[in-house]
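A single protein chain has been omitted from the complex, and every remaining protein chain is retained in its original position.
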Amino acid sequence: MFQSDSNISRKKPTYFREHQEALYKSLEDKHATVEVDHSDPLATRMTLNMGPQHPATHGVLRVLMELDGEVITKCRLDTGYLHRGIEKMAENKTYQEFMPYTDRMDYLSPYSNNVALCLAVEKIANMEIPERATYIRMICCELSRISSHLLWLGTMIMDAGALSFFLWTFREREKLYDIFDEVAGHRFTVSHSRIGGVNNDFTPVAEEKIRKFIREFPDELKGWHKILDRNRIFVDRNNGVGAIGHVEGIAIGLAGPSLRATGIAYDIRTFEPYMLYDQMDFMVPTRTEGDNLARYYCRMEEMAESVRIIEQCFEKMPKKGPIRVDDAKKSYPSKDEVYYSMEGLIHDFMMTDTGICPPAGAECYHAIEAPKGELGFYIQSDGTGHPWRLKINSPSFSNLQGLETILDGEMVADTVVVIGGLDPVMGDSDK
Amino acid sequence: MSLDRVMGEGYFTTTVDALTKWGRANSVWPMPMGLACCAIEMMAFAGPKYDAARFGSEVFRFSPRQSDVMIVAGWCTYKMSHAIRRVWDQMPDPKWCIAMGACASTGGMHRCYGVVQGVDNFLPVDYYISGCPPRPESIINAILKIQDKIKEQQSLKLDS
Partner (left out) sequence: MNIEIRDNLLQDIREFMGEDLLEMNLEYTHPLLRIKRDRLHDACRFLKNTLHFIYLNEIIGTDRFTSEDRFEVIYHLISLRNRQRLFLKVRVEEEYPVLPTVTDFWKSANWNEREVFDMFGIRFEGHPDLRRIFLPEDFKYYPLRKEFPLLGVPGSLEMPNTTPDHD
(Lines give C-alpha, C1' and ligand atoms only; values in the text may rest on other atoms or scores of the structure.)
Protein backbone atom coordinates (compact mmCIF):
# COMPACT_ATOMS: atom_id res chain seq x y z
CA MET A 1 0.00 0.00 0.00
CA PHE A 2 2.73 2.42 0.89
CA GLN A 3 5.15 2.43 -1.98
CA SER A 4 7.98 4.81 -1.83
CA ASP A 5 8.69 6.91 -4.85
CA SER A 6 12.27 6.27 -5.91
CA ASN A 7 12.33 9.06 -8.46
CA ILE A 8 11.70 11.68 -5.88
CA SER A 9 15.16 13.18 -5.85
CA ARG A 10 15.08 13.90 -9.54
CA LYS A 11 11.69 15.52 -9.59
CA LYS A 12 11.27 19.25 -9.78
CA PRO A 13 9.68 20.64 -6.67
CA THR A 14 6.11 21.73 -7.17
CA TYR A 15 5.78 23.63 -3.91
CA PHE A 16 2.70 21.60 -3.11
CA ARG A 17 0.88 22.90 -6.13
CA GLU A 18 -2.45 21.23 -5.37
CA HIS A 19 -2.38 22.70 -1.95
CA GLN A 20 -1.81 26.22 -3.20
CA GLU A 21 -4.52 25.86 -5.81
CA ALA A 22 -7.03 24.65 -3.26
CA LEU A 23 -6.14 27.51 -0.98
CA TYR A 24 -6.61 30.15 -3.64
CA LYS A 25 -9.75 28.47 -4.83
CA SER A 26 -11.25 28.66 -1.40
CA LEU A 27 -10.62 32.39 -1.53
CA GLU A 28 -12.42 32.34 -4.89
CA ASP A 29 -9.43 33.82 -6.51
CA LYS A 30 -7.06 32.87 -9.22
CA HIS A 31 -3.39 33.06 -8.54
CA ALA A 32 -3.29 36.68 -9.69
CA THR A 33 -2.37 39.09 -6.94
CA VAL A 34 -3.84 42.31 -8.28
CA GLU A 35 -6.86 42.75 -10.44
CA VAL A 36 -6.92 46.26 -11.79
CA ASP A 37 -10.30 47.67 -12.47
CA HIS A 38 -9.56 50.43 -14.99
CA SER A 39 -12.87 52.20 -14.77
CA ASP A 40 -12.47 52.80 -11.05
CA PRO A 41 -8.91 52.40 -9.80
CA LEU A 42 -10.01 52.61 -6.19
CA ALA A 43 -12.00 49.41 -6.51
CA THR A 44 -8.93 47.37 -7.25
CA ARG A 45 -8.91 44.02 -5.50
CA MET A 46 -5.75 42.46 -4.32
CA THR A 47 -4.72 39.24 -2.70
CA LEU A 48 -2.09 39.58 -0.06
CA ASN A 49 -0.10 36.67 1.20
CA MET A 50 1.41 37.06 4.64
CA GLY A 51 3.72 34.43 6.00
CA PRO A 52 4.68 31.71 6.67
CA GLN A 53 7.92 33.55 7.36
CA HIS A 54 6.84 36.85 8.77
CA PRO A 55 8.07 38.51 11.95
CA ALA A 56 4.62 39.39 13.19
CA THR A 57 2.88 36.06 12.76
CA HIS A 58 4.45 34.62 15.90
CA GLY A 59 6.02 31.73 14.15
CA VAL A 60 4.85 30.22 10.97
CA LEU A 61 1.28 31.19 10.39
CA ARG A 62 0.24 32.02 6.87
CA VAL A 63 -2.57 34.44 6.27
CA LEU A 64 -4.12 34.93 2.88
CA MET A 65 -6.18 38.05 2.58
CA GLU A 66 -8.37 39.49 -0.09
CA LEU A 67 -8.21 43.24 0.11
CA ASP A 68 -10.49 45.91 -1.09
CA GLY A 69 -8.32 48.97 -0.78
CA GLU A 70 -7.14 48.67 2.78
CA VAL A 71 -10.04 46.65 4.10
CA ILE A 72 -9.88 42.88 4.36
CA THR A 73 -12.89 41.41 2.68
CA LYS A 74 -12.07 37.78 3.16
CA CYS A 75 -9.28 35.89 4.75
CA ARG A 76 -8.05 32.34 4.94
CA LEU A 77 -5.50 30.93 7.30
CA ASP A 78 -3.07 28.25 6.29
CA THR A 79 -1.70 26.42 9.28
CA GLY A 80 0.25 23.24 9.59
CA TYR A 81 3.69 24.62 8.96
CA LEU A 82 4.73 23.14 12.27
CA HIS A 83 2.69 19.96 12.05
CA ARG A 84 4.82 17.07 13.19
CA GLY A 85 2.14 14.60 14.23
CA ILE A 86 2.37 14.80 17.98
CA GLU A 87 -0.73 12.67 18.42
CA LYS A 88 0.79 9.94 16.33
CA MET A 89 3.93 10.09 18.41
CA ALA A 90 1.86 9.84 21.57
CA GLU A 91 0.41 6.56 20.39
CA ASN A 92 3.90 5.18 20.03
CA LYS A 93 5.23 6.26 23.41
CA THR A 94 4.46 5.39 26.98
CA TYR A 95 2.82 8.07 29.03
CA GLN A 96 6.01 9.16 30.75
CA GLU A 97 7.94 9.15 27.51
CA PHE A 98 5.37 11.42 26.00
CA MET A 99 5.54 13.92 28.83
CA PRO A 100 8.59 15.87 27.52
CA TYR A 101 6.78 16.37 24.21
CA THR A 102 4.14 18.44 25.94
CA ASP A 103 6.83 20.99 26.79
CA ARG A 104 7.25 21.59 23.11
CA MET A 105 3.59 22.22 22.40
CA ASP A 106 2.92 25.57 23.91
CA TYR A 107 6.49 26.53 24.46
CA LEU A 108 5.69 29.77 26.17
CA SER A 109 4.27 28.01 29.19
CA PRO A 110 5.64 24.49 29.27
CA TYR A 111 4.79 23.84 32.88
CA SER A 112 1.05 24.14 32.30
CA ASN A 113 1.25 21.59 29.54
CA ASN A 114 3.13 19.15 31.74
CA VAL A 115 0.54 19.51 34.42
CA ALA A 116 -2.31 19.09 31.95
CA LEU A 117 -0.99 15.77 30.73
CA CYS A 118 -0.10 14.55 34.22
CA LEU A 119 -3.55 15.36 35.55
CA ALA A 120 -5.23 13.62 32.64
CA VAL A 121 -3.15 10.47 33.08
CA GLU A 122 -3.62 10.56 36.83
CA LYS A 123 -7.32 10.82 36.32
CA ILE A 124 -7.52 7.87 33.99
CA ALA A 125 -5.24 5.77 36.21
CA ASN A 126 -6.97 6.82 39.44
CA MET A 127 -4.06 8.31 41.32
CA GLU A 128 -4.05 10.59 44.32
CA ILE A 129 -1.30 13.18 44.43
CA PRO A 130 0.42 14.31 47.63
CA GLU A 131 -0.64 17.74 48.75
CA ARG A 132 2.74 19.39 48.61
CA ALA A 133 3.24 18.27 45.03
CA THR A 134 -0.08 19.82 44.08
CA TYR A 135 0.94 23.11 45.60
CA ILE A 136 4.27 23.05 43.81
CA ARG A 137 2.42 22.43 40.58
CA MET A 138 0.03 25.27 41.18
CA ILE A 139 2.79 27.72 41.96
CA CYS A 140 4.72 26.79 38.87
CA CYS A 141 1.59 26.86 36.70
CA GLU A 142 0.88 30.39 37.78
CA LEU A 143 4.49 31.37 37.21
CA SER A 144 4.29 29.99 33.72
CA ARG A 145 1.07 31.90 33.17
CA ILE A 146 2.92 35.09 34.05
CA SER A 147 5.79 34.10 31.81
CA SER A 148 3.51 33.45 28.87
CA HIS A 149 1.62 36.69 29.32
CA LEU A 150 4.90 38.56 29.56
CA LEU A 151 5.98 37.34 26.18
CA TRP A 152 2.57 38.20 24.78
CA LEU A 153 2.86 41.71 26.18
CA GLY A 154 6.33 42.24 24.77
CA THR A 155 5.61 40.95 21.30
CA MET A 156 2.18 42.47 21.01
CA ILE A 157 3.50 45.92 21.79
CA MET A 158 6.48 45.30 19.58
CA ASP A 159 4.07 44.55 16.75
CA ALA A 160 2.33 47.79 17.53
CA GLY A 161 5.64 49.57 17.15
CA ALA A 162 7.33 49.95 20.55
CA LEU A 163 10.49 47.92 20.87
CA SER A 164 11.55 48.86 24.35
CA PHE A 165 8.70 46.96 25.96
CA PHE A 166 10.08 43.78 24.59
CA LEU A 167 13.31 44.40 26.46
CA TRP A 168 11.53 45.17 29.71
CA THR A 169 9.28 42.13 29.62
CA PHE A 170 12.19 39.96 28.67
CA ARG A 171 14.10 41.20 31.67
CA GLU A 172 11.28 39.89 33.87
CA ARG A 173 11.11 36.68 31.90
CA GLU A 174 14.77 36.12 32.53
CA LYS A 175 14.02 36.19 36.23
CA LEU A 176 11.40 33.51 35.70
CA TYR A 177 13.86 31.50 33.64
CA ASP A 178 16.27 31.69 36.54
CA ILE A 179 13.59 30.41 38.85
CA PHE A 180 12.78 27.48 36.58
CA ASP A 181 16.45 26.83 36.16
CA GLU A 182 16.72 26.52 39.91
CA VAL A 183 13.52 24.50 40.35
CA ALA A 184 13.76 22.11 37.45
CA GLY A 185 17.21 22.42 35.95
CA HIS A 186 16.30 23.94 32.64
CA ARG A 187 15.30 27.34 31.47
CA PHE A 188 11.97 26.59 29.90
CA THR A 189 11.50 23.05 28.69
CA VAL A 190 11.23 21.95 32.28
CA SER A 191 9.49 18.54 32.33
CA HIS A 192 9.32 18.99 36.05
CA SER A 193 5.83 17.79 36.79
CA ARG A 194 5.82 14.02 36.48
CA ILE A 195 3.01 11.54 36.47
CA GLY A 196 2.37 10.91 40.15
CA GLY A 197 3.86 14.10 41.49
CA VAL A 198 6.77 16.33 40.68
CA ASN A 199 10.38 15.53 40.05
CA ASN A 200 11.97 17.32 42.96
CA ASP A 201 11.08 19.60 45.79
CA PHE A 202 11.78 23.32 45.87
CA THR A 203 15.23 24.10 47.09
CA PRO A 204 15.45 26.91 49.68
CA VAL A 205 17.10 29.07 47.02
CA ALA A 206 14.28 28.48 44.59
CA GLU A 207 11.66 29.29 47.17
CA GLU A 208 13.46 32.47 48.09
CA LYS A 209 13.68 33.45 44.43
CA ILE A 210 9.98 32.92 43.87
CA ARG A 211 9.11 34.94 46.96
CA LYS A 212 11.37 37.72 45.78
CA PHE A 213 9.80 37.67 42.34
CA ILE A 214 6.24 37.92 43.60
CA ARG A 215 7.28 40.72 45.93
CA GLU A 216 8.75 42.79 43.15
CA PHE A 217 6.60 41.90 40.20
CA PRO A 218 3.42 43.84 41.15
CA ASP A 219 5.41 47.09 41.14
CA GLU A 220 6.68 46.33 37.70
CA LEU A 221 3.15 45.61 36.56
CA LYS A 222 1.96 48.87 38.01
CA GLY A 223 4.63 50.73 36.09
CA TRP A 224 3.52 49.13 32.84
CA HIS A 225 -0.08 49.99 33.55
CA LYS A 226 1.02 53.56 34.07
CA ILE A 227 2.76 53.69 30.73
CA LEU A 228 0.13 51.94 28.67
CA ASP A 229 -3.30 52.58 30.11
CA ARG A 230 -3.52 56.18 29.08
CA ASN A 231 -1.05 56.11 26.27
CA ARG A 232 -2.78 57.71 23.33
CA ILE A 233 -0.89 55.76 20.70
CA PHE A 234 -1.40 52.42 22.35
CA VAL A 235 -5.07 52.96 23.11
CA ASP A 236 -5.86 54.29 19.65
CA ARG A 237 -4.05 51.39 18.10
CA ASN A 238 -6.01 48.81 20.06
CA ASN A 239 -9.36 50.29 20.91
CA GLY A 240 -12.10 48.74 18.82
CA VAL A 241 -9.64 46.69 16.81
CA GLY A 242 -10.59 43.09 16.24
CA ALA A 243 -13.79 43.45 18.19
CA ILE A 244 -16.13 40.53 18.57
CA GLY A 245 -19.30 40.03 20.57
CA HIS A 246 -19.96 37.28 23.07
CA VAL A 247 -22.49 35.45 20.94
CA GLU A 248 -20.11 35.29 18.04
CA GLY A 249 -17.23 34.53 20.39
CA ILE A 250 -18.96 31.41 21.65
CA ALA A 251 -20.03 30.42 18.17
CA ILE A 252 -16.53 30.48 16.75
CA GLY A 253 -15.20 28.81 19.84
CA LEU A 254 -12.71 31.29 21.24
CA ALA A 255 -10.84 30.21 24.33
CA GLY A 256 -9.16 31.71 27.33
CA PRO A 257 -8.57 35.44 27.72
CA SER A 258 -9.93 36.12 24.24
CA LEU A 259 -13.28 34.64 25.26
CA ARG A 260 -13.22 36.34 28.64
CA ALA A 261 -12.64 39.67 26.94
CA THR A 262 -16.02 39.30 25.28
CA GLY A 263 -17.72 39.02 28.65
CA ILE A 264 -17.97 35.31 29.30
CA ALA A 265 -16.30 34.23 32.51
CA TYR A 266 -15.35 30.81 31.27
CA ASP A 267 -12.28 29.80 33.20
CA ILE A 268 -11.68 26.14 33.95
CA ARG A 269 -10.23 27.08 37.32
CA THR A 270 -13.71 28.07 38.44
CA PHE A 271 -15.85 26.24 35.91
CA GLU A 272 -14.53 22.84 36.89
CA PRO A 273 -11.94 23.36 39.60
CA TYR A 274 -8.96 21.07 39.39
CA MET A 275 -6.01 20.72 41.75
CA LEU A 276 -6.78 22.99 44.71
CA TYR A 277 -8.08 26.04 42.93
CA ASP A 278 -11.41 25.76 44.72
CA GLN A 279 -9.65 26.72 47.95
CA MET A 280 -8.05 29.79 46.47
CA ASP A 281 -9.47 33.24 46.52
CA PHE A 282 -9.08 34.86 43.15
CA MET A 283 -11.03 36.69 40.54
CA VAL A 284 -11.60 35.90 36.89
CA PRO A 285 -11.04 39.15 35.03
CA THR A 286 -13.53 39.82 32.28
CA ARG A 287 -14.33 42.68 29.96
CA THR A 288 -17.26 43.15 27.68
CA GLU A 289 -15.83 45.05 24.72
CA GLY A 290 -14.24 42.05 23.08
CA ASP A 291 -11.59 44.08 21.30
CA ASN A 292 -7.85 44.08 21.58
CA LEU A 293 -7.78 46.55 24.41
CA ALA A 294 -10.12 44.35 26.42
CA ARG A 295 -7.83 41.39 25.85
CA TYR A 296 -4.95 43.49 27.07
CA TYR A 297 -6.74 44.37 30.31
CA CYS A 298 -7.82 40.77 30.89
CA ARG A 299 -4.32 39.45 30.58
CA MET A 300 -2.76 42.19 32.68
CA GLU A 301 -5.22 41.56 35.47
CA GLU A 302 -4.70 37.84 35.21
CA MET A 303 -1.04 38.35 35.94
CA ALA A 304 -1.92 40.24 39.10
CA GLU A 305 -4.32 37.46 40.11
CA SER A 306 -1.62 34.88 39.52
CA VAL A 307 0.62 36.65 41.98
CA ARG A 308 -2.17 36.52 44.53
CA ILE A 309 -2.68 32.81 43.97
CA ILE A 310 1.02 32.14 44.47
CA GLU A 311 0.99 34.07 47.72
CA GLN A 312 -1.94 32.02 48.99
CA CYS A 313 -0.25 28.81 47.91
CA PHE A 314 2.81 29.66 49.95
CA GLU A 315 0.61 30.30 52.97
CA LYS A 316 -1.31 27.07 52.75
CA MET A 317 1.42 24.80 51.52
CA PRO A 318 2.51 22.08 53.96
CA LYS A 319 6.09 22.71 54.94
CA LYS A 320 7.18 19.14 54.41
CA GLY A 321 5.80 16.06 52.84
CA PRO A 322 6.14 13.61 50.01
CA ILE A 323 6.19 15.03 46.53
CA ARG A 324 5.48 11.86 44.60
CA VAL A 325 3.12 8.93 44.95
CA ASP A 326 4.78 6.12 46.81
CA ASP A 327 3.48 3.35 44.61
CA ALA A 328 5.87 1.55 42.32
CA LYS A 329 3.10 0.61 39.90
CA LYS A 330 2.14 4.19 39.29
CA SER A 331 5.16 6.38 39.42
CA TYR A 332 8.93 6.29 39.43
CA PRO A 333 10.66 5.51 42.73
CA SER A 334 12.99 8.16 44.06
CA LYS A 335 16.57 8.14 42.88
CA ASP A 336 17.82 7.15 46.33
CA GLU A 337 15.82 3.97 46.15
CA VAL A 338 16.97 3.25 42.63
CA TYR A 339 20.63 3.58 43.46
CA TYR A 340 20.69 1.80 46.79
CA SER A 341 18.07 -0.94 46.63
CA MET A 342 17.51 -3.81 44.29
CA GLU A 343 13.75 -3.41 44.39
CA GLY A 344 13.95 0.21 43.51
CA LEU A 345 16.04 -0.58 40.48
CA ILE A 346 13.63 -3.24 39.31
CA HIS A 347 10.69 -0.91 39.74
CA ASP A 348 12.48 1.82 37.86
CA PHE A 349 13.18 -0.59 35.05
CA MET A 350 9.61 -1.87 34.94
CA MET A 351 8.30 1.64 34.96
CA THR A 352 10.43 2.62 32.00
CA ASP A 353 9.59 -0.54 30.16
CA THR A 354 5.85 -0.88 30.57
CA GLY A 355 4.84 2.29 32.33
CA ILE A 356 1.50 3.12 33.80
CA CYS A 357 -1.31 0.92 32.57
CA PRO A 358 -4.76 2.45 32.97
CA PRO A 359 -7.70 0.03 32.78
CA ALA A 360 -8.51 -1.22 29.30
CA GLY A 361 -11.27 0.59 27.50
CA ALA A 362 -11.18 3.57 29.82
CA GLU A 363 -11.54 6.97 28.24
CA CYS A 364 -11.47 10.29 29.94
CA TYR A 365 -10.96 13.96 29.40
CA HIS A 366 -9.28 16.44 31.62
CA ALA A 367 -8.74 20.11 31.00
CA ILE A 368 -6.83 22.84 32.72
CA GLU A 369 -6.74 26.55 32.22
CA ALA A 370 -3.51 27.14 30.36
CA PRO A 371 -2.45 30.76 29.83
CA LYS A 372 -4.05 30.76 26.42
CA GLY A 373 -7.23 28.98 27.32
CA GLU A 374 -8.58 25.55 27.85
CA LEU A 375 -5.95 22.90 27.32
CA GLY A 376 -7.41 19.43 27.49
CA PHE A 377 -6.22 15.91 26.92
CA TYR A 378 -8.60 13.22 25.84
CA ILE A 379 -7.13 9.79 26.42
CA GLN A 380 -8.38 6.39 25.33
CA SER A 381 -6.59 3.49 26.90
CA ASP A 382 -6.35 -0.07 25.68
CA GLY A 383 -4.85 -1.38 28.89
CA THR A 384 -1.21 -1.13 27.82
CA GLY A 385 1.32 1.52 28.73
CA HIS A 386 0.70 3.38 25.48
CA PRO A 387 -2.38 5.48 24.91
CA TRP A 388 -4.61 4.10 22.19
CA ARG A 389 -5.60 7.59 21.25
CA LEU A 390 -4.57 10.87 22.74
CA LYS A 391 -6.24 14.01 21.51
CA ILE A 392 -5.01 17.42 22.41
CA ASN A 393 -7.53 20.18 22.69
CA SER A 394 -5.30 23.15 22.24
CA PRO A 395 -6.36 26.71 22.95
CA SER A 396 -4.36 28.26 20.12
CA PHE A 397 -6.21 26.12 17.62
CA SER A 398 -9.55 27.40 18.85
CA ASN A 399 -8.35 30.98 18.88
CA LEU A 400 -6.84 30.84 15.43
CA GLN A 401 -10.08 29.52 14.08
CA GLY A 402 -11.71 32.66 15.38
CA LEU A 403 -9.13 34.80 13.64
CA GLU A 404 -10.69 34.16 10.24
CA THR A 405 -13.92 35.71 11.44
CA ILE A 406 -12.32 38.46 13.47
CA LEU A 407 -10.21 39.70 10.58
CA ASP A 408 -13.18 40.14 8.28
CA GLY A 409 -13.70 43.83 7.72
CA GLU A 410 -10.58 44.94 9.57
CA MET A 411 -7.88 47.12 8.10
CA VAL A 412 -4.89 45.31 6.75
CA ALA A 413 -2.53 47.20 9.05
CA ASP A 414 -4.40 45.87 12.07
CA THR A 415 -3.72 42.25 11.20
CA VAL A 416 -0.49 42.13 13.14
CA VAL A 417 -2.02 43.70 16.20
CA VAL A 418 -4.96 41.32 16.15
CA ILE A 419 -2.70 38.31 15.79
CA GLY A 420 -0.58 39.67 18.60
CA GLY A 421 -3.64 40.19 20.74
CA LEU A 422 -4.94 36.67 20.26
CA ASP A 423 -1.51 35.30 21.09
CA PRO A 424 -1.48 32.05 19.16
CA VAL A 425 1.43 29.66 19.44
CA MET A 426 1.87 27.59 16.35
CA GLY A 427 3.49 24.64 18.07
CA ASP A 428 0.34 24.29 20.05
CA SER A 429 -2.16 24.75 17.30
CA ASP A 430 -0.40 22.65 14.69
CA LYS A 431 -0.12 19.57 16.88
CA MET B 1 34.03 41.51 -8.48
CA SER B 2 37.26 39.79 -9.13
CA LEU B 3 39.57 42.31 -7.66
CA ASP B 4 42.42 39.84 -7.26
CA ARG B 5 42.34 38.89 -10.90
CA VAL B 6 43.17 42.47 -11.73
CA MET B 7 45.75 42.96 -9.08
CA GLY B 8 47.04 39.53 -8.13
CA GLU B 9 48.21 38.67 -4.64
CA GLY B 10 49.74 41.98 -3.84
CA TYR B 11 50.08 44.02 -0.69
CA PHE B 12 46.99 46.02 -1.50
CA THR B 13 44.77 43.01 -1.97
CA THR B 14 45.71 41.39 1.29
CA THR B 15 45.16 44.60 3.19
CA VAL B 16 41.77 45.17 1.68
CA ASP B 17 41.06 41.54 2.31
CA ALA B 18 41.92 41.84 5.97
CA LEU B 19 39.82 44.95 6.29
CA THR B 20 36.79 43.38 4.65
CA LYS B 21 37.10 40.30 6.80
CA TRP B 22 37.37 42.35 9.92
CA GLY B 23 34.32 44.32 8.95
CA ARG B 24 32.33 41.30 7.95
CA ALA B 25 33.19 39.26 10.98
CA ASN B 26 32.12 41.95 13.39
CA SER B 27 28.80 42.69 11.82
CA VAL B 28 27.07 39.40 11.17
CA TRP B 29 23.42 40.21 11.14
CA PRO B 30 21.28 37.17 11.80
CA MET B 31 18.19 36.24 9.89
CA PRO B 32 16.07 34.62 12.58
CA MET B 33 14.25 31.69 11.04
CA GLY B 34 12.31 31.16 14.23
CA LEU B 35 10.14 28.12 13.84
CA ALA B 36 9.47 26.62 17.23
CA CYS B 37 10.59 26.53 20.84
CA CYS B 38 14.20 27.33 20.05
CA ALA B 39 13.03 30.66 18.67
CA ILE B 40 12.12 31.73 22.18
CA GLU B 41 15.65 31.03 23.29
CA MET B 42 16.85 32.94 20.27
CA MET B 43 14.78 35.89 21.47
CA ALA B 44 16.47 35.60 24.84
CA PHE B 45 19.78 35.72 23.00
CA ALA B 46 18.76 39.05 21.51
CA GLY B 47 17.21 40.18 24.77
CA PRO B 48 18.68 42.27 27.55
CA LYS B 49 20.53 39.64 29.56
CA TYR B 50 22.59 38.02 26.84
CA ASP B 51 22.67 41.00 24.52
CA ALA B 52 23.81 39.85 21.12
CA ALA B 53 24.77 43.41 20.21
CA ARG B 54 28.05 42.99 22.07
CA PHE B 55 29.28 40.70 19.32
CA GLY B 56 28.19 42.75 16.38
CA SER B 57 24.97 40.86 15.78
CA GLU B 58 23.31 44.12 16.39
CA VAL B 59 19.97 43.71 14.75
CA PHE B 60 17.83 40.83 13.74
CA ARG B 61 16.89 41.37 10.15
CA PHE B 62 13.66 39.78 9.11
CA SER B 63 14.39 40.58 5.53
CA PRO B 64 16.70 38.04 3.92
CA ARG B 65 18.26 40.73 1.75
CA GLN B 66 19.89 42.41 4.69
CA SER B 67 21.23 39.50 6.64
CA ASP B 68 24.37 37.41 6.66
CA VAL B 69 23.70 34.41 8.80
CA MET B 70 20.52 32.40 8.99
CA ILE B 71 19.71 30.79 12.31
CA VAL B 72 17.27 27.95 11.78
CA ALA B 73 15.68 27.52 15.19
CA GLY B 74 13.15 24.77 15.59
CA TRP B 75 11.90 21.70 13.85
CA CYS B 76 11.42 22.05 10.16
CA THR B 77 8.47 20.35 8.54
CA TYR B 78 8.26 19.34 4.93
CA LYS B 79 5.64 21.98 4.36
CA MET B 80 7.87 24.69 5.80
CA SER B 81 11.10 23.50 4.20
CA HIS B 82 10.28 25.13 0.86
CA ALA B 83 9.80 28.50 2.47
CA ILE B 84 13.12 28.16 4.29
CA ARG B 85 14.92 27.23 1.13
CA ARG B 86 13.43 30.19 -0.67
CA VAL B 87 14.48 32.59 2.02
CA TRP B 88 17.94 31.09 1.93
CA ASP B 89 18.12 31.53 -1.83
CA GLN B 90 17.15 35.15 -1.44
CA MET B 91 19.97 35.94 0.93
CA PRO B 92 22.90 37.61 -0.77
CA ASP B 93 26.32 35.95 -0.73
CA PRO B 94 28.39 35.53 1.37
CA LYS B 95 26.05 33.82 3.79
CA TRP B 96 26.28 31.33 6.59
CA CYS B 97 23.83 29.04 8.27
CA ILE B 98 23.46 27.88 11.85
CA ALA B 99 21.27 24.92 12.75
CA MET B 100 20.10 25.63 16.23
CA GLY B 101 18.94 22.86 18.49
CA ALA B 102 18.53 19.15 18.12
CA CYS B 103 15.54 19.44 15.83
CA ALA B 104 17.15 21.64 13.23
CA SER B 105 20.34 19.57 13.34
CA THR B 106 18.96 16.05 13.20
CA GLY B 107 15.23 16.05 13.70
CA GLY B 108 15.79 15.52 17.39
CA MET B 109 12.98 14.12 19.40
CA HIS B 110 10.51 14.70 16.62
CA ARG B 111 11.12 11.55 14.70
CA CYS B 112 7.83 11.54 12.91
CA TYR B 113 6.25 11.78 9.50
CA GLY B 114 6.00 15.54 9.30
CA VAL B 115 9.52 16.59 10.20
CA VAL B 116 12.59 16.80 7.97
CA GLN B 117 15.29 14.95 9.85
CA GLY B 118 17.80 17.77 9.90
CA VAL B 119 17.87 20.92 7.84
CA ASP B 120 21.21 19.88 6.33
CA ASN B 121 19.10 17.81 3.96
CA PHE B 122 18.56 20.92 1.92
CA LEU B 123 20.75 23.68 3.41
CA PRO B 124 24.53 23.97 3.71
CA VAL B 125 24.88 24.23 7.48
CA ASP B 126 28.04 25.80 8.88
CA TYR B 127 27.53 25.25 12.55
CA TYR B 128 25.35 22.93 14.57
CA ILE B 129 24.28 23.79 18.11
CA SER B 130 23.31 20.92 20.36
CA GLY B 131 20.73 21.12 23.08
CA CYS B 132 17.01 21.15 23.41
CA PRO B 133 16.83 24.10 23.57
CA PRO B 134 20.44 25.32 23.59
CA ARG B 135 21.12 28.00 26.13
CA PRO B 136 21.71 31.49 24.75
CA GLU B 137 25.39 31.21 25.64
CA SER B 138 25.82 28.51 23.06
CA ILE B 139 24.26 30.67 20.36
CA ILE B 140 26.79 33.34 21.22
CA ASN B 141 29.44 30.67 20.91
CA ALA B 142 28.11 29.73 17.51
CA ILE B 143 28.21 33.33 16.36
CA LEU B 144 31.82 33.58 17.51
CA LYS B 145 32.68 30.40 15.65
CA ILE B 146 31.09 31.83 12.52
CA GLN B 147 33.19 34.95 13.00
CA ASP B 148 36.32 32.78 13.19
CA LYS B 149 35.28 31.11 9.99
CA ILE B 150 34.80 34.43 8.27
CA LYS B 151 38.21 35.56 9.39
CA GLU B 152 39.86 32.49 7.94
CA GLN B 153 38.21 32.74 4.57
CA GLN B 154 39.55 34.72 1.62
CA SER B 155 36.91 37.36 1.45
CA LEU B 156 37.77 38.85 -1.94
CA LYS B 157 38.21 35.50 -3.60
CA LEU B 158 34.89 34.43 -2.17
CA ASP B 159 33.15 37.23 -3.93
CA SER B 160 34.62 36.60 -7.33
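We call the chains A and B, going by the order they appear; numbering starts again at 1 in every chain.
Basically, contacts are C-beta pairs under 8 Å (C-beta built on N, C-alpha and C of every residue); 3 or more make two chains touch, one makes a residue touch a chain.
Values in this document were obtained by computation on a predicted structure and should not be read as measured data.
Asks: Considering the whole complex, which of B:49, B:82 or B:145 touches the chain not shown?
Replies: Here the residue in touch with the unshown chain is B:82.
Asks: Looking at the whole complex, which of A:68, A:87 or A:220 touches the chain that is not displayed?
Replies: Here the residue in touch with the unshown chain is A:87.
Asks: Which of these, A:26, A:73, A:164 or A:352, touches the one chain of the complex that we don't see?
Replies: Considering all chains, including the one not shown, the answer is A:26.
Asks: Take the complete complex as the reference. Which residues in chain B touch the chain that isn't displayed?
Replies: Answer for chain B: residues 78-79, 81-82, 84-86, 89, 111-114, 116, 121-123 touch the chain left out.
Asks: Identify the residues of chain A touching the omitted chain, counting contacts across the whole complex.
Replies: Here the touching residues of chain A are 1-6, 8, 11-14, 16-19, 21-23, 26, 79-80, 83, 85, 87-89, 92, 123-124, 250-253, 264, 266, 271-272, 362-365, 374, 376, 378, 380, 388-389, 391, 393, 397-398, 400-401, 405, 430-431.
To be clear about the criterion, only the chains that are shown with their structure count from here on.
Asks: For a test of understanding, state which residues of chain B touch chain A in their complex under the given definition.
Replies: Within the complex, chain B touches chain A at residues 33-37, 39-41, 43-44, 47-49, 62, 74-75, 77, 79-80, 82-84, 87, 109-115, 132-133, 135.
Asks: Given the complex with chain B, which residues does chain A contribute to the contact?
Replies: Residues 13, 15-16, 52-55, 59-60, 80-86, 88-89, 100-101, 103-104, 107-108, 151, 166-167, 170-171, 173-174, 177, 187-189, 426-427.
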